[in-house]
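Notes follow once the structure below has been shown.
Excluded from the complex is one protein chain; the other protein chains are retained at their positions.
To keep things simple, chains are lettered A and B as they appear, and every chain counts its residues starting from 1.
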Amino acid sequence: MLSFAISRLLRAGLTILFVMTFAFVVLRLSGDPALLIMSVDAPPEAIAAFRESWGLNQPIWDQYLAYIGHALTGDFGKSMRDGRPAIALVMERVPATLAITLPALALKIGLGIPAGIYAALHRNSMADRLTMAASVAGFTMPSFVLALLLVLVFAVQLGWLPASGSNGLSSAILPVLTLGTGGAAIMARFTRSAMLEVLGQPYIRAASAKGVTWRTVVTHHALPNAAIPTVTIVGFMVGSLVAGAVVVESVFSWPGIGRLLVSAVANRDLAVVQCILMVIAAWMVMANLAVDLAYGWLDPRVRGTAAAH
Amino acid sequence: MALVERAPALTVRRRGPALPLGVVLASAWLALMVVTALGADVLTPYSITALDLKARLAPPALMGGTWAHPLGTDELGRDVLSRLIMSIRMSLLIALFGTLIAATLGTGLGFLAAHFRKAVEQVVLMAIDFQASMPFMIIALAVLAFLGNSLPLFIALMGFHSWERYARISRGLTLAANEQGYAAAIRQLGASPARIYGLHILPNIASTLIVSMTLTFPEIILLESGLSFLGLGVQPPLASLGNMVGYGREYITHAPWIMLAPAAAIVLTTLSISLLGDWLRDRLDPTLR
C-alpha cells in the first residue's frame, strides 16, 4: 500500500511539472515573455527588472529552472490590470467559485447517485427512461445553453431570480442549478451502468440463488462493488469543478476563478492565466490522487498487486 | 472524458433491418445540416452583414413576424436565418477539421508508440496522461491567451482535443495485433511497416476509430461553441453557433430568438451525432462484439 501511494504521489508531482513545462514552452513560443506579461506601457526599468528576476537574459535551461522555482513558490508575476500579485488575485476569487461549485457537487452526488441506483434496480421503468433521457440531455446540451434557458424561464419569464450578479443567496441558485443538473444526469448514467454491470455478475445471481433477500444482495454485494467505478466519476467531477465553472460563472457574472480566467485570457493577462492554470492543475491532481487512494481502499485487488511483492 | 465512452447505448439494441426512429430522425437532421453547410452560399436569403434597419429585432415568422425574416432579425436588422446558416457551416467545418486532426494525430502517435516501444512509447503515454489529467477547456484557454487567436490556430487547437483517445485505441489494438495476431504474421512475411500499418492495421481498426470520431465531433462542437460563446473562439465578423448565442444573450429579455435558434442547432446536432454514434457503435465496433 505504501509503495502504491508513493508511486501515485510521484505521478501527481510529474503531472504538475508537466503543466509547468507546458506553460513555459507555450509562453516561449509566443514571443518575449517580458513584453507579453508586462503591460505595453510599462517603464523600461520595470521590464529590465522583470527580466533580471526571471532570468530572461540567461540560457534557456536556467530560465526554465528559474521559472520552476518561481512557480513553486507561487510567484507568477503581477497582474497587468492592477499590478497586484497574480496569486493574490486568484486566491481571493477561490471562495466565490467554491460557493457555487460545492453545492453543485452535492447536487450531482445527492441527486445523481440515488437516481442511478433507482434506475438500475427498476430497469426499463418510466423512471429509468427519464433518467436516461435526462442524461443524454446532460451530455449534449452545453452549459451556456442550459444556463440561458434557466435565465429565460426563472429570471425573464417568471422574474423569481436575478439573471446575474452576486447579491446574496438568490443569485447563486441559477449557477448552482446549471452546474448541478447537467452533472447529476451524467452521474446518474454512470451509477446506473455501474450498478447494472455489477447486478449482471455471477456472484449476485449466486447470492440470490442462495436465498439471501434481494435487499441484502443489493446493500451487501451490489452497492459496495458498484461504488468502485462510481468513485472514479465522482473524482473526475471534483477535478473538473473549477473548469466547469468557467462558462457558468461568465454567464451569470459570478466573481469566481472561471470568470477571472476568461477576462484574463481576453486581456492576455498572462501572469493570471498561468496562475489559474497551476491552481486548476494542482486541484485536478489532488482529486485524482484522492480517487487513486480511495480505489486502493475500496478495491483490495489494487492494493493486492501493489503489496504482492 | 474517456469514461464517457463506456456509457451504455441509449437506444434499444436491434440488429434487424428496421432503423430505430431516433436514428432516422438524427440522420435526417444531420443530412439537413450537411446540406446547409455545403450550400450555405446559395441558401442564405441575405448577406450576413446586410442591415435591414426598418426591421430591427423583428420576431420569427411563427412568433408574429413576417416571412421576410423567417427566424427574425437582430438589433441591427441582420437576418437571423442567414447568420444561422453561415454559423452552422463554420461550426461544422471547425468540428470536422478538429476531429480529423485529432484522429490523425492520435492514431499516428499510437502507431509510433506501438511500433517503437521503449522511450517513444513512454513519451506518448506521458503525453496521454497529461492530456487526460487536465480539462482541455483550460488548456485551450491558456493556449489562446499565450498565442492569441486566429482561425487557423483555433482549428489546430480544436484538433488537440481528445487526440489521446485515438492514441490509446490505436496503440492498444496495434499491440494486440502485434502480440499474437495477424500483424505479427504479416510482419513475419517480410512486409514493410508502411504495408503493415496502412494496408492491414488501419483498415482493421478503422471502425473503432470512426465510432470514436462520433464522440469527438459533438465534443468539439460543444467546446468550440463554449469558447466562442465566451468571445474567445471564432471572432467577428465570422460567425459560429457559439458566438451567435453569446451575442443573443444580450437580447435575451426582448429578442430571445436570436439566442434560441443557434442554441437549438447546437443541441440538435450534438444529440443527433450521439444517437447515430451509439447506433453505429452497436453495429460496427468489433471490440464490443
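To be clear about the criterion, a contact is a pair of C-beta atoms (placed from the backbone, for glycine too) under 8 Å apart; a residue touches a chain by one contact, two chains touch by 3 or more.
Methods note: contacts and distances are computed from a predicted model.
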Out of "Dipeptide ABC transporter ATP-binding protein", "Succinate dehydrogenase flavoprotein subunit", "Fe-S cluster assembly ATPase SufC" or "histidine kinase", which one is the UniProt protein name for the chain not included here? "Dipeptide ABC transporter ATP-binding protein"
Identify the residue among B:His200, B:Arg249 or B:Arg281 that touches the chain left out of the display. B:His200
Given that one chain is not shown, which residue among B:Ile186, B:Ile210 or B:Leu238 touches it? B:Ile186
Residues of subunit B in contact with the chain that isn't shown? 180-182, 184-186, 188-192, 195, 200, 203-204
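What we mean here is this: only the chains that are shown with their structure count from here on.
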Distance in whole angstrom between the CA centres of subunit A and subunit B is 22
In their complex, what parts of subunit B are in touch with subunit A? 3-4, 6-8, 10, 126, 129-130, 133-135, 137-139, 141-148, 218, 222, 225-226, 229-232, 242, 245-246, 249, 252-253, 256, 259, 263, 266-267, 270-271, 274
For a test of understanding, state which residues of subunit A touch subunit B in their complex under the given definition. 11, 14-15, 18-19, 22-23, 26-27, 29-30, 36, 132, 135-137, 139-145, 148-149, 151-152, 156, 163, 189-190, 193, 196, 232-233, 236, 239-240, 243-244, 246-247, 250-251, 261-262, 264-266, 268-270, 273-274, 276-277, 280-281, 284-285, 288
